[in-house]
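A single protein chain has been removed from this complex, and every other one stays in its place.
A and B label the chains in the order they appear, each numbered from 1.
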Amino acid sequence: MLRSKSLSSKLADVILITILILIAITCILPLWYTLSLSLSSKTAAAAGAVTLWPVDFNFDSYKQLLQDSQFFKSFWISIQRVLLGAGLNFIIVPLMAYPLSKTIKDFKGRNVFMWTLIFTMLFNGGLIPLYITIQNYDLMNSIWALVLVGGAQTIVFNIILTINFFRNLPKSLEEAALVDGAGPWYILFKLFIPLSIPVLATVSLFSIVYHWNEFLYGLIFMTREEFYPLQTYIQQLVVSVDPSTMTEDQYKRMSELSNRTLDAAKIFIAMIPVLLVYPFLQRYFIHGITLGSVKE
Amino acid sequence: MRSKGFAKHYYMMLAPGFIWLFFFSIVPMFGIIIAFQNFNPGQGILGSEFVGLETFRYMFELNDTMNVFFNTIYIAVMKIIGNLIIPLIFALMLNEVRYTIFKRSIQTIVYLPHFLSWVILGGVLLDIFAFQGPVNQLLGMFGINPILFFGTPELFPFLVAGSDVWKEFGFNTIIYLAALTGINPALYEAAGIDGASRWRMLWHVTLPGIRTTAVLLAVLSLGNVLNAGFDQIFNLYNPLVYSTGDIIDTWVYRAGLLNLQYELATAVGLLKSVAGFILISLSYYLAYKFTNYRIF
Partner (left out) sequence: MKWKGRLFSFVAFILFFMLVACSNDGTSSTDEGENKQVSSEPGDPFGKYEEPITIAIGQEVDPSDTSLQNGDTPLDNQYTRHVKEKLNIEVEHAFTASPSNYDQKVSLAIASNDLPDAMVVGPVELRQMVEADQIADLTEVYENYASPAIKEIIDSTDGVALDNVTFDGKIMAIPNSQAGADGVHNLWIRKDWLDNLGLEPPQTMEDLKEVARAFVEEDPDGNGQDDTIGLAGPDTSNKLYANFLESTNNLYGFDGIFSALHAYPGYWLEGDDGKPVYGSLLPETKEALSVLRDMYSEGLIDTEMGVREDSGESIISGNTGMFFGPFWMPYGPITDAVKNNPEANWQSYALPLDAEGEYTPHLSTTTTQYVVVRKDYEYPEAAMKILNNLLAHESEFDPSIGGPGYYPLRLVYAPADEMEVTTVALREVLAGTKEPSDFYDMPAYKLLKSDVDTIFDVKLEPYDNMDIEYWDLETSLGQWTRAYSALVGTSPLVDTEIKGVKSLIYSQTETMEDRWVNLKKLEDETFLKIIMGTAPLDTFEQFVEDWKKQGGESITEEVAEIVASN
């Protein structure tokens, strides 16, 4: 009786682990496939001969990639954008989350401000007014357009997460500090922020990932390829053109120019920075999300 | 209490963030006026003629509008359900595994897709599911004729929902796993003494233990009923699947930026914002009522 139970339990374990491994494999498959494609020959890629392993293994596309200065320019723009965007996010989020984590008893205007934030998160005038606005600020082709517009749209979510985290901090800490005569700035910077590293790391990660991955504003606010961030640059490569609007010579050129292996190499390189960042922040974001306890 | 005089400081903390949001989120909202105008770009928003609700009347005449709203809700609801259930199942499976290192590694791997952009995943998915891509080659081995996955209107919504759930399920397990660790181990011990099987423990201890979390997540996702995912669909769809795959956000994008139907695009966008605002308010209310939880 006992023996058969543990046997079936073991069998269950084996099945369970196998399933988990299979699921995990599907998660790295796209990465793997892109890598295989980028290491295959052009003809094999065009013929659809590449599945799991590179066909006619070679590094040509990476050599070609090294000569593409625009790719690296865009890469650098994205890095700058991430640093500025995440930096700003890191400063503004706790500053706004702290007063808003107060109850209405402690801070009368709290609800008005909070609902205003929610309102900005949900309403917008559309892309064209946004474009006109950025133009009037003279921010076209400026990295600040990407940082500030994108940031403004994601910060509210991060603030909500942080508010919840702050609320979950023990009340006694703040009360003790108040008794000692501490002011709000002191409480925020010396007490709350040091205790909130998990959530601040989490919202920073969200901000990093958002700014790294966002492509549409690059397309809208940048008038030339040289200003495109990386995802915008890649997006225009992988999107196809409607052949009915093409002239005869364009049509002809297109078939000669498709270069899937080079595109795959670019996509693969673009994945790497995020892959390097998130495993190291894993410990923090698990904690941060759990205590912020809001799901996107 | 002592915190009475703090309001001034709270305002100062909020100021930088609100100035930012004012310039980059609230100012562009002046464009909402376009929905009530016959917008003439040469005259600008101030010079254009007001037509009242004319555009909204036209909007409701269009077959498209209903279709697009339906598609949005259909896809979004599928995503919401999938994103609630699949991560739960996965978390439960993971929870049954006792080898910590294995568990950690699996977790790290399944988080991966969450961090990749839809620009990149879109490109990769279209490749993998292409007519001559690996998936069709695999099906070919079983004698199944190749399918043009992302070109078939009947399949498209499911592929969108499926790929979104696949991208996010790993990340979404975080909250469930936290809830699972929060279950009192004494309950399991008690059940073990009673001779309960693994299945019975799951049913009688584990599931009740995370019920609150699951309900909360369900309520919170209500706000997403009109968000079917612009980035994802924009990078995956094509004219052939407009009938089932075109959602509010992609439709607005095309109407406003490609077809020069500024008024219509703004009106539909506004309708979406209003509906979204109502839904968020509703979920705020429900979450507070049923789980005594304040979202923000």
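Definition applied: a contact is a pair of C-beta atoms (placed from the backbone, for glycine too) under 8 Å apart; a residue touches a chain by one contact, two chains touch by 3 or more.
None of these values were measured; they are calculated from a predicted model.
Engineer: Using the contact definition given at the top, list the shown chains touched by the missing chain.
Structural biologist: If we consider the entire complex, the absent chain touches A, B.
Engineer: From the listed residues A:Val55, A:Leu237 or A:Leu281, report the one that touches the chain absent from this view.
Structural biologist: The one listed residue touching the chain not shown is A:Leu237.
Engineer: From the list B:Ile45, B:Leu112, B:Leu125 or B:Leu226, which touches the chain that is not on show?
Structural biologist: Once the missing chain is taken into account, the touching residue is B:Ile45.
Engineer: Which of B:Leu264, B:Ile280 or B:Ile295 touches the chain that is not shown?
Structural biologist: In the complete complex, the chain left out is touched by residue B:Leu264.
Engineer: Kindly state which of the options A:Thr43, A:Asn111 or A:Gln135 is in contact with the chain not pictured.
Structural biologist: Residue touching the absent chain, from the options given: A:Gln135.
Engineer: By the contact definition given up top, give the residues of chain B that touch the hidden chain.
Structural biologist: So the residues of chain B touching the missing chain come out as 8, 11, 22-23, 27, 30, 40-47, 58, 61-64, 131, 148, 151-152, 238-240, 242-243, 255-264.
Engineer: Identify the residues of chain A touching the omitted chain, counting contacts across the whole complex.
Structural biologist: The missing chain touches chain A at positions 127-128, 131-133, 135-136, 219-220, 223-225, 233, 236-237, 239-254, 257-259.
In this text, only the chains that are shown with their structure count from here on.
Engineer: State, to the nearest whole Å, the distance from the C-alpha centre of chain A to the C-alpha centre of chain B.
Structural biologist: 15
Engineer: Would you pull the chain A residues touching chain B in the complex into a rising list?
Structural biologist: 9, 12-13, 16-17, 19-21, 23-24, 26-31, 33-34, 37, 47-48, 50-52, 91-92, 95-96, 98-100, 102, 106-109, 113-114, 116-120, 122-130, 132-133, 137, 148-149, 151-153, 155, 159-160, 163-164, 178, 183-185, 188, 209, 212-216, 231, 234-235, 238-239, 260, 263, 267, 270-271, 274-275, 278-279, 282, 285-286, 289-290, 293-295
Engineer: In their complex, what parts of chain B are in touch with chain A?
Structural biologist: 1-3, 6-7, 9-11, 13-14, 16-18, 20-21, 23-32, 34, 45, 90, 93-94, 96-97, 102, 105-113, 115-128, 130, 132-134, 137, 166, 170, 172, 174-175, 177-178, 198, 216-217, 220-221, 230-231, 234-235, 252-253, 256-257, 262, 265-266, 269-270, 273, 276-277, 280, 295-296
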